[in-house]
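What follows is a short report on a single structure.
Every protein chain except one is present and positioned as in the full complex.
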Amino acid sequence: MPYLPHSPDDVRRALETIGVDSIDALFDELPASLRNPDIELPPAMDETALMAHLRALAASDVTGGPTFLGGGMRRHFIPAVTPHLALQSEFVTAYTPYQPEVAQGVLQATFEFQTMMAELTGLDVANASMYDGATAVAEAALLAVRHTRRDAVLVSRGVHPETRAVLATYLRAQGIAIQTVDLQDGRTPVPAGPDGAACVIAQQPNHLGSLEDMATLGEAAHEGGGLLVAVVDPLSLAVLKPPGAYGADVAVGDGQTLGNPTFFGGPSFGFMVVRQELLRQLPGRLVGQTADVEGRRAYVLTLQAREQHIRRGKAKSNICSNHQLTALMATVNMAALGPQGLREMAAGSVRQAHRLADRLRAEGARLALDAPFFNEFTLSTRQPGSVVRSALAARGVHAGVPVGSEYGLGHAVLLAATELVTERDMDALLGALRAGGELEAAEVRHG
Amino acid sequence: MPYLPHSPDDVRRALETIGVDSIDALFDELPASLRNPDIELPPAMDETALMAHLRALAASDVTGGPTFLGGGMRRHFIPAVTPHLALQSEFVTAYTPYQPEVAQGVLQATFEFQTMMAELTGLDVANASMYDGATAVAEAALLAVRHTRRDAVLVSRGVHPETRAVLATYLRAQGIAIQTVDLQDGRTPVPAGPDGAACVIAQQPNHLGSLEDMATLGEAAHEGGGLLVAVVDPLSLAVLKPPGAYGADVAVGDGQTLGNPTFFGGPSFGFMVVRQELLRQLPGRLVGQTADVEGRRAYVLTLQAREQHIRRGKAKSNICSNHQLTALMATVNMAALGPQGLREMAAGSVRQAHRLADRLRAEGARLALDAPFFNEFTLSTRQPGSVVRSALAARGVHAGVPVGSEYGLGHAVLLAATELVTERDMDALLGALRAGGELEAAEVRHG
Amino acid sequence: MAEPRRGSFPSIYERSRPGRRAARPPRHDEPDLAALLGEDQLRDDAPRLPEVSELDLVRHFTQLAHRQFSIDGNVYPLGSCTMKYNPKVHEDAARLFQDLHPYQAPETAQGTLQLLFELQRDLGALTGMDAVSLQPAAGAHGELTGILMIRAYHEARGEGEQRKVVIVPDGAHGTNPATASMAGYSVVEVESDARGEVDLEAFRRALGPEVAAVMLTNPNTVGVFESRILEIAGLAHEAGAQLYYDGANLNAIVGRVRPGDMGFDVVHLNLHKTFTTPHGGGGPGTGPIGVKAHLADFLPVPLVVRQDGGYGLSEDLPHSIGRMRSFYGNVGNLVRAYAYIRTLGLEGLRRVSGHAVLNANYLRVKMQRAGFRIPYQRLNMHEFVAQPPEGVHTLDVAKALLDYGMHPMTVYFPLTVKEAMMVEPTETESLETLDAYAEALGEVLERAAAEPGFLAGAPYDTPVRRLDEVRAARQPVLRFPFADEAG
Partner (left out) sequence: MAEPRRGSFPSIYERSRPGRRAARPPRHDEPDLAALLGEDQLRDDAPRLPEVSELDLVRHFTQLAHRQFSIDGNVYPLGSCTMKYNPKVHEDAARLFQDLHPYQAPETAQGTLQLLFELQRDLGALTGMDAVSLQPAAGAHGELTGILMIRAYHEARGEGEQRKVVIVPDGAHGTNPATASMAGYSVVEVESDARGEVDLEAFRRALGPEVAAVMLTNPNTVGVFESRILEIAGLAHEAGAQLYYDGANLNAIVGRVRPGDMGFDVVHLNLHKTFTTPHGGGGPGTGPIGVKAHLADFLPVPLVVRQDGGYGLSEDLPHSIGRMRSFYGNVGNLVRAYAYIRTLGLEGLRRVSGHAVLNANYLRVKMQRAGFRIPYQRLNMHEFVAQPPEGVHTLDVAKALLDYGMHPMTVYFPLTVKEAMMVEPTETESLETLDAYAEALGEVLERAAAEPGFLAGAPYDTPVRRLDEVRAARQPVLRFPFADEAG
């Protein structure tokens, strides 16, 4: 049987040692009436059949080709060296580093991750990772609630709809009210009466791609005695003002853009970085630097009194396993690219997104918003977003994340561009939009 | 610049230390007239462009789909675990293990390789690998010449034509005569007068797929005072009599079938295994077992007095780098499959090849030979082999290695089957042959 | 003079030099960012990220990998963690799906959706549950999902106000009580009896109309099967409480008895345990949940469903608790779990639990012979609890073991057993490995007796030796101290 070492002799030897006469005898305490039900599972496959089956499944997916998909995940440059180093089996098959003497690999890498995230966000303390951006935002809201002892939060509609959905799920149980601030011209206005709110949560760039005035939102939050929780795309921070610089108390987000493949949505990882004062409220694991008995620098999980395995019912969160390996991918990737490489990616994606917008406008397309955007923007469409997306897919172009009706923009889709987008990719997109009747003006011109 | 660490500051610092004022100054001794010629090379590409270019090249190759290609290399089952372990970067980026204290990884793996090859062939001593099967055969002939002090060798036409071509290239320079023994009904007859021949070289199974009577050839060689050099497919030895059991003095061959991809012909690796008495004549590296100063078992390159870096002009061969990593692939692969797995592969390929032959006969096809075959056989065709191969390729089937005219079989191709061949693959091949008009009888039947 | 190799290992920041880099993204003309984004939106100076050459990068992370124990390199019998072999073929399998984008048109993701749909089906079959969601990103996340569904269920039945308590055994994993409070419940712990099972009397007493849920692990965290589980389920249901199954220990019983048949209403699975997805040094995991029909309406959205001849994602579930994360789940890991189930089939999975329990009992006997105390004298399931002899500390034994290249068991958990050593060898370890492990442990005890103080000094042969953990907590250094900072 695959993966099971024991030969019949081994089993016999083990049973003798234990003093029972069959493996089934080890399960005598299971309710007899329930034992060995017949369960419907597909028959076992050998490795060759398995891989053939999976390749066939993968072949009925469509990947590759020009892609302009964003909305929380984007295809960015990942140098070959990143997975080669991050996916070494010693990292992949290690458990949480509870024995630091033999886990310096994971511990030091995590410490370096915490350092890089603090640098990117301009804040003091990063934890070792969370599940994803959405759960990180929910945990940030709970942190703010604990810190301010308030029971309401303000969230901008510019925060990713799925993130807000997760926020709602998490907060409802604890009876915390959520007030959603509508956008004006695609940006978050200064919220009315943040008084009483534990925090203001805003996303930069926001879900529609627009750049928010985070500093003003921060002032409003602080005046109201609450915190500013900035939801950020970490890659954008290679060029954008870091949350620490505009007064954010907590920076959270999803780390996929730092060096993980999109994987149909996961795994990526979430991150949370806070001001020093919030350290004790921080959920999740933390790696600290110390020394061993011989004075060598070494790293160890620390301040665990915040965590469930020590504090149980009183822990800051129930999180146990976090997203170590995907965070390691980001760590290696950031170290591979350095500040210059990361900046080139961010600036390159801005450049390509604006280039695309210009070309679309030139073809008579209309952007739904005038607000300045980063590397993603909202395009008004004739047909519903999901129809547009399917039409483009049928022409081999992955693009057109539908924009929800909650934004009152009519039919619209998000278009993102990264440094990987080429001029020819844009040709393909424009061609497909044209063919789909989305570029009326163009039709005429080329008609 | 990729891969170069130095910043301009680094360069300055280094130049100062050296005491020259420019990098070019380090090259003053190069003939001025010849310095910095302009060389036509394509412009540099970044990683993204490079991979896109290579993927495009790979996309204009046709791989995958049913394959029945053999003739020295075959697609066999390689479990995922094999490359994952063999291609760990410590193995991939190590040099020849000249410092044994820090090269036990490569040394022990090689020692285990030598053991496995000795076991497969039933002979005493295997070297650490050669370049490929063909050069291993040529080196074996030279070994026989040194050992017997004779200047002629007998080679069966059943030995792969390319192998014989390499043999000719190697031996001509040393003035050694080669007599080629024609096949009778696809098998090697007892050669007339092997007297004076340093060795008889025969391949099992031979190039046409037939099984030779190696024992008889061995007796003939030995009666003539020469050696028997057996050219073998190592995978076949999971079921076939090992060379040691039929009196072979030297077993050589190509190791691709033991766990390396076909890679358009290379790299695979060659192996050579000999009787104890021939040890001192063995070319190539050898790893031996010994102990360190604390009595721990350890491994080291040994008996190097046979090799070029010690013996220079008097060495047994000029070989220096061998094919360590591809031999390691085979080592891991044999350990992964074990005797049982290897046997299942060999037996499975025999089974599928005979099944294919039966189906072909049933469709009115004619095998060119009646001799018993292993997992490859010769099919008579209407059109020239290369035409048949292209016709099959056009229908998505990789099959039909042309059989050379030297065999006097008219139009014919080799068909091989392995344990990876499925019944549906055979359907595809038969369909393609039918469509290509190669299965006349069938044509009729299927109208 | 200390061995030079034994000095402090460099930080990536100490390998950093201005202007160096390993990787280069595609080039584009530099855009005028101030004009496009607004001057005030730009950061003033670059983040201090490492600047290293590609080779220095490779050396750094290759050497770090050598400073790390792992399943691939070391026996790693962490109780409750199921550190079994992670098949290499799964790594290749997962990569086949890595380029899909969560928002690409569903008709272009049919293969992946089919895989997810079939995995929902197979996990339901294996747990005896009627509906499954693959969303949760870890076990604890699955727990929260499940408890929130139970909460929604009670609310829907008008008992939301009434039911405010979640019962967990005193030996429960920390995530259970933590989850309960996160879901807005207060926690009541019930002690366990002398045989390591839930004390039925105490349990009866704890039950009542205010109880929303009972969270159990079965086999429980001392590796004992709750033999009276049917009775427990009956009592819980009589009291109107829902029974939650923490699936972390499913490896003991997979294929042999199903949580659903035992009376559990909700179950979460740690695919990174029973179903071999790698732990990755602490995640990403996956914690799918399965529920009985009466809870199906409350599942998180979206669900993978059959849709006009193909597969799709449905948000159409009016009573859903909502979303628990963005997108659909940790697909990369779900592919691995799917591959595992398809490789073993029912027969194979039964053998998995059989050999897991066999190995655990074998090692228990070996450790007892080596001088360790076994608090619960009975057959255990896939793991067991042991204690060192009087006067020897579990921590010291654990550290001494490191010098053998062997990873210790889980230590000081569960909290209900003094000096607890919780050992789970899993089914993928050979008997020779277990023999060697027990032998090493025996040697450690002998040495402890022979050389007082030796154990306290262990480990001796690891990349670093015992750490000053107090200092780490008292003066936390949580990021690299740059020269210009008070390090």
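The first chain written gets the first letter, and so on, giving A, B and C; residue counts start at 1 in each chain.
Operating definition for what follows: a residue touches a chain if its C-beta (ideal position, glycine included) is under 8 Å from a C-beta of that chain, and two chains touch if they have at least 3 such contacts.
Just so you know, these numbers come straight off a predicted model, no measurement behind them.
Q: For the chain that does not appear here, which of the shown chains does it touch in the whole complex?
A: Taking every chain of the complex into account, the missing one touches A, B, C.
Q: What residues on chain C make contact with the chain left out of this view?
A: Residues touching the hidden chain, for chain C, are 1, 3-6, 15, 17, 20, 53-56, 58-59, 62-63, 66, 70-74, 85, 87-88, 403-405, 428-430, 432-433, 440, 443, 447, 460-461.
Q: Just checking the interface: what residues of chain A touch the absent partner chain?
A: Counting only chain A, the missing chain is touched by 2-5, 7-10, 46-49, 79-81, 84-85, 89-90.
Everything below uses one rule, namely that only the chains that are shown with their structure count from here on.
Q: What is the distance in Å between the mean C-alpha positions of chain B and chain C?
A: So the centre of chain B lies 46 Å away from the centre of chain C.
Q: Which integer distance in Å separates the CA centroid of chain A from that of chain C?
A: Between these chains, centre-to-centre, one finds 20 Å.
Q: Take the average of all CA coordinates in chain A, do the same for chain B, and state the distance between these two points in whole angstrom.
A: The mean C-alpha positions of chain A and chain B differ by 48 Å.
Q: For chain A, give me the residues that contact two or more of the other chains.
A: Those would be 47, 51, 77, 79, 88-89, 420.
Q: Which residues does chain C have that touch at least 2 chains other than itself?
A: Residues 20, 23-27, 52, 54, 58, 62, 87, 89, 91-92 of chain C each touch two or more of the other chains.
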